[in-house]
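To start, I am sharing the structure in question, which I have written as structure tokens.
One chain of protein is taken out of this complex; the other chains stay put.
And then subunit A:
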Amino acid sequence: MRNSVNRPPTPDAVEDQEKEPTLQEIINIKMIESGEKEKLMELLRERLVECGWKDEMKALCRAYIKKKGTNNVTVDDLVHVITPKGRASIPDSIKTELLLRIRAFLASAAL
């Protein structure tokens, strides 16, 4: 089959370029494969329960549901409402601890 020189790249090639994984994705995959992500999730859950963050979020959700009525709230609404407050109120000690763990993992995985 004669191919025109000016033919644009095939769709597959374009898709491949878009699908080139970012560094974030690579780290995520490596962490899941080694099981580190699971461990870190458990650690994070434990810390957030200990410091009362989970109870705080629960209380926020309850208040929101009370305000709107139980039949008028979806999971997405709740997630949308508490995400900014949740992110802001995570204690620095927990952030530090997790960052150190991730850094240690990256060093050991030689990325």
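Please note the rule applied: a contact is a pair of C-beta atoms (placed from the backbone, for glycine too) under 8 Å apart; a residue touches a chain by one contact, two chains touch by 3 or more; residues count from 1.
As a convention for this text, contacts and distances are computed from a predicted model.
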Which of "ATP synthase subunit a", "DNA-directed RNA polymerases I and III subunit RPAC2-like", "Ubiquitinyl hydrolase 1" or "Pyruvate dehydrogenase E1 component subunit alpha" matches, in UniProt, the chain that is not displayed | "Ubiquitinyl hydrolase 1"
Kindly note down the residues of subunit A that lie in touch with the hidden chain.
-> 19, 24-25, 28-29, 32-33, 35, 38, 42, 45-46, 49, 51-53, 55-56, 58-59, 62-63, 70-72, 74-77, 79-80, 89, 91, 93
